[in-house]
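Below is one structure, written out as structure tokens, with a few remarks after it.
Removed: one protein chain of the complex. Kept in place: all other protein chains.
The first chain written gets the first letter, and so on, giving A and B; residue counts start at 1 in each chain.
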Amino acid sequence: MNQMNRINGQPLGGTEATGAPRSGQANRLSGGQIDHAKTLNFRFDGKTFQGHPGDTLASALLANGVRLMGRSFKYHRPRGPLTSGSEEPNALVELRSGARQEPNTRATVAELFDGLEAMSQNRWPSLSFDALAINDRLSTFLTAGFYYKTFMWPKAFWEKLYEPIIRRAAGLGSLSMETDPDLYDKGFLHADLLIVGSGPAGLAAALTAGRAGAQVILAEEDFLFGGRLIAETYRLGSGSGADWAAAAIAELAAMPNVRLMPRTTVIGAFDHGITGAVERVSDHLAVPAAGKPRQILWRIYAKRTLLCAGAIERPIPFENNDRPGILLAGAIRAYANRWAATPGKTVAIFTNNDDGLRTATDLIDKGVSVAAVIDTRPEGKTLAGTTHLKGATVIDSAGRLGLTGITVRLGTGETRQIACTALGVSGGWNPNVHLTCHQRGRPVWDAKIAAFVPGADLPPSMSVAGAATGDLTTSGALASGAAGAVAALDALGITARAAELPEAEDAPVNVTPFWYVKHGKGRAWIDQQNDVTVKDVKLAHQEGYRSVEHLKRYTTLGMATDQGKTSNMAGLAVMAELTSKSIPATGTTIFRPPYTPVPIATFAGRSAGKDFRPVRQTPSHKWAAEQGAVFVEVGMWKRAQWFPRQGETHWRQSVDREVLATRNSVGICDVTTLGKIDVQGTDAAEFLNRVYANPFAKLAVGKVRYGLMLREDGMAMDDGTTARLAEDHFVTTTTTANAVGVYRHMEFCRQCLWPDLDVQIISTTEAWAQFSVAGPNARKLLQKIVDPGHDISNEAFPYMGCGEITVCGGLRARLFRISFSGELAYEIAVPTRYGDGLIRAMVEAGKQYDSVVYGTEALGVMRIEKGHAAGNELNGTTTARNLGMAGMVSKKKDAIGSTLSEREGLNRDDVLALVGFRPVDRSRPLVAGSHFINVGAEATAANDQGYMTSVAFSPNLGHSVGLGFLKSGGARKGETLRAVNPLNNEEVEVEVVSAHFIDPEGDRLRA
Amino acid sequence: MRYSGFKVIKEALTGHKGWQPAWRDPAPQPHYDIIVIGGGGHGLATAYYLARQFGQHRVAVLEKGWIGGGNVGRNTTIIRSNYLLDGNEPFYEFSMKLWENLEQDFNFNAMVSQRGVLNLCHTDAQRDAMRRRGNAMRLNGVDAELLDTEGVRRMAPFLNFESARFPIKGGLLQRRGGTVRHDAVAWGYARGADARGVDIIQNCEVTGFRIENGRVKGVETTRGFIGAGKVGVAVAGSSSKVMGMAGMRLPIESHVLQAFVSEGLKPVLPGVITYGAGHFYVSQSDKGGLVFGGDIDGYNSYAQRGNLPVVEDVCEGGMSLMPMIGRARLLRMWGGIMDMSMDGSPIIDKTHVEGLYFNGGWCYGGFKATPASGWAFAHLLATDTPHSTAKAYRFDRFLKGLMIDEKGMGAQPNLH
């Protein structure tokens, strides 16, 4: 169904809406692509206006006689729109209110909707009276880069005085500081041909490619398709340009292989043909429809991209060329023809080319008075119906908040005042090469149109058609669009026939370069938003900032929200003149993505707030939540941190209880988050022997061994246990944090280092729910759920044993007699879907032993009490030797990391060693992150002896215990040191002790 | 010419006729005592301190394009000295002290703005590591404060405390950290060096070294041979290319780091804030733009541009941490080429060629190091001995096992 190019259901095209100008819309004309029959109310700076569907905020304000829409960045000069499109530098407003407030919104592309609210910005107290306009009076002091030369004394004043003032004055619009309530989405599209822009070239290309059956995406940043076709009055074949565009769109909309995407800006051309595009799904509505996103970021994978982005008109700087009412000539024409609005009742035109004349003709046809056409060219055809002044220039303008008149210097040298309320300026057209530069392509100079055109170094799958190539005629655009599509599809092996094209105008633009008006001593604006004038460019040249990049950075030319789309050329031209070089020899400025600014929220999509990253839940999560567990983030996992019971008001009460109950009876903990890797094959043992520093070849079936894995640089990478379930079958575990990285590393070893080892690995982290059951009653508890027939007595199933068993009446399970807590302990694994059932069964079985389920805090306390290294110790800078495990690094075999761990710097006598610490005053807590200083030594970096990595309160010992790295630590047991924490201005005397605080002999775990 | 407020006023009242070029545009001389290759921040700072501090005036800086066109012109402008390790912290603090007096020293307002750098943490383990780092800073005499959640809230109430995927547990604050107007650093050093006789030669690309009997004699350039007693290379981003001409393979990979700026906004951020649970750091420039960045794209590249996945990743981090920026628009993105070293720390050292010196491997922390890097490199070039704060930045530290690995990522440059 053709829903394109309709406004509120009204088809566009030749339907000349009638309806006289409404009261209040003093500058509303007839006709155009707006629905005069419907009225929309909107507010600007608190005042209510009326407009029509099809209006932008800018066109509606102009129709209402409002030209003043903003203030410039630096001098706070009054400004109105310069353009009618997304290249707009001046008419920036804060759109909407509350949490949806959108600063710096270009009124020229903000689609009007009923109830739209906008406020002007960067002014105080009001748009028409702005106190900071004082800057304009002081402009002679505030030239380019003045701030680099002053504000240096006294030194302390920068942050305290100068900078706060500058910061408050700077900036443009403001954020609401509230969380955006809207949704943003991301999507992926694939196509043979992406066509960027739907002017004559884009439509001709789309018809050609669509009829050939290719998968086509036609992306148009505007809400209407047609580009300049809907802003011009010339005929295409027998009808208007808008008629032809509407017919083309209707045909394309009926093709299932063509996707029409209005309100979609292609923002960047990235590698390998991937383009980014932003679809503004709901920006034309008061609020997005329920469940609909505000915008979508599309990643488009197109085999070919045809850029049909048209051209952008450039102004001619002259003194005071920035007043509200001074627009580009093409923009005035578009406002009149498409939006039935004029910025003034009496318009003058200032041009160096024939296209500017077209604006005068169209305005006259629309009944707007054209006071004069000021043409820099002394020769050429003469326009009828107005005063056509040849060889003349505009040298000044008047009107504080809006244009009231201009001063013209005639070819004879005499000056003339001309009263007008709008001026259309045309300095020629720049092909819109933006996307061609995104992969560092450089445009080349085309003297024929005095502009840069796309160079040969386009992004690999991109080609260009239409005005973007520098062919500025409609007939040329149509032909090159069709031909561009044929060529692009030909490269894909798709045969296409160029669409038959209507007859269209092919008048040359006849541009004679005229870069700026030299007359006068005042300021002529080049970059209107950032207030960069011709004088500023001259000053930059005088001070040696002559490279284009220096010019840009020193003056801020082209750095505003429009990225210099209308200003870069003039800056370059002035610099070229000053250095007596040609423009191309002076340089080009290339463009970077995005084509137009994109909300940060759009790039984030749904990955914001709580949904920033996915949540992984353990198999016992539901049960833990039922118990009121407190959860903690461990990577993407949520793990139970502790399980508060009634009456417990402090986390320590819960944790101490869980620890004591485990050590005195039995505790259960979900350890599913530990990585699990299944290793199988006849060479599995040899493989593990090489990826772990310690030997694995001789591990017996039915046994488990602790493994220390090193990186190739000799640093500890990870540790865990590996169980041998069969001769050719191992199950290895990793830490939670390193599960992914270890698996990746093992695949690297397997595929890249030893490709012919017979070994297969697979991550089974998600496949098995695994629980630790620890404490003196662990076996008794397990015996209640392990099926009879599986003997798990100490004799049959000793410490470091493992085996496959069944539980709860036939459920297959794996049992490992391993201990992280230092207690008699097992880890039991069942298929993940039974994890919830198993925790419930074990809790039930444990009731008679007053068992607990413990969280990560109690787990941490017990591992510190036992002296096991964990993440805080395996910090990527510690070796086996630092960890007290040098003996595990076998010298008899090759293993990852063993060679480089021999380097001298890692084996000095005073290297850090992991030891335990306890406070001399047992009532004092220890603090992780403290540094060790010898008693009597000054607390300086030079005296730093090491640092505390992990601390816990040991409910078994009744005092704090800590682990830490200490220089020559192994030899310093018994020594007293100071653990200093200057961040808190505190220190604690500590004794160096063994890291094994509980059961150093290991009797408990073998019980 | 001395810059001052008085001078600005005087020039304004007399038509700005008196301003002189900030630096000359000299033709290369046949021979210099010292040539510095690379007219970026580090190269220009080296030349400045060679002249100002070490009495070397027959010095040239050779720049293949325009000065300040490398990473000093494309970064997120952050300065800080909040490092953990002995090999780094004194060096970065030396740099910070130089920043604090830089503008008066080289008479150019680089807008050194010490509005604070706040690193957030989101887990207990992160907080422990942060405390260790903060205490290391304090033991080095550097300012550091550890904030709890409430402390962070007081500084930055707009952060996502209510519905965060990774709750904010606190942060390490260095109040003396902040931002600097990056281009001005290059220009200030260039102007200061030029005024002290250094020749800054732009559009002069080095195409080879002339090495005789193991000693460097000068450089071949696109503007002819230029003789030199010593040559210092400070071309981060292109280090491997340039040192390859002297037959060296480096412990460095080139990676692209993207950075982003939003449209101008009225002030919203107090200083620099970095997210600890995603790749996102941000400050607000004096012009009002949010200047932000994240992780490197992660693959070797000399392309000075990145790809969409990282743009999205960075913005996701931003939206997770401070959702009030959602309707601010990202205005421009760019990519810089980083010398990613094998332990995340730089190299300032002699080479196997006598008279040839190297400065590089700055990863994406080079901007804040600019003053100290220049000073230390000048020290090495002028005296043949390392500066006291840069002694650890040796080539042979990898062979000896003396890596300076702040993040503990090992020999994996794209993770530093």
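Basically, a contact is a pair of C-beta atoms (placed from the backbone, for glycine too) under 8 Å apart; a residue touches a chain by one contact, two chains touch by 3 or more.
We adopt the following convention: contacts and distances are computed from a predicted model.
The hidden chain: which UniProt name fits, "Urease accessory protein UreG", "Cell wall polymerase", "Sarcosine oxidase subunit delta" or "Rhamnose ABC transporter substrate-binding protein"?
"Sarcosine oxidase subunit delta"
Using the touch definition from the top, which of A:900, A:913 or A:1005 touches the missing chain?
A:900
Out of A:271, A:648 or A:678, which is the one that touches the chain we can't see?
Final answer for the missing-chain contact: A:271.
Where the complex has a chain not shown, which of A:364, A:757 or A:886 is the residue touching it?
Reading the full complex, the residue touching the unseen chain is A:757.
Among A:712, A:728, A:836 or A:999, which one touches the chain that has been omitted from the display?
Missing-chain contact among the listed residues: A:712.
Given the full complex, what residues of chain A touch the hidden partner chain?
Residues in contact with the chain left out: 271-274, 301, 439, 460, 683, 686, 712-713, 740, 744, 747-748, 751-757, 894, 898-900, 902-903.
Which residues does chain B use to touch the chain missing from this display?
Here the touching residues of chain B are 238, 240-241, 244, 249-254, 298-303, 307, 309, 342, 398-399, 411-414.
The rule is simple: only the chains that are shown with their structure count from here on.
How many angstrom lie between the CA centroids of chain A and chain B, rounded to a whole number?
Comparing mean C-alpha positions, chain B is 23 Å from chain A.
Report the residues of chain B in contact with chain A in the complex, numbered from low to high.
Checking each residue of chain B against chain A gives 3-5, 7-9, 12-13, 16, 19-25, 65-66, 68-69, 73, 86, 89-90, 101, 103-104, 107-115, 122-123, 125, 127-136, 138-141, 144-146, 158, 160, 163-167, 181, 183-184, 187-188, 202, 262-268, 277-278, 284, 286-288, 303-305, 307-308, 311-312, 314-320, 323-334, 397, 399-403, 405, 407-411.
Looking at the complex, which residues from chain A come into contact with chain B?
That would be residues 73, 100-104, 140-141, 143, 146-153, 155, 158-159, 163, 166-168, 170-180, 182, 184, 186, 268, 270-271, 274, 276, 297, 299, 438-440, 535, 539, 542-545, 547, 549-550, 553-554, 556, 560-561, 563, 592-594, 597-605, 607-613, 615, 632-634, 711-715, 871-872, 875-877, 900, 903-907, 927-931, 939-941, 944, 947-950, 980-984 of chain A.
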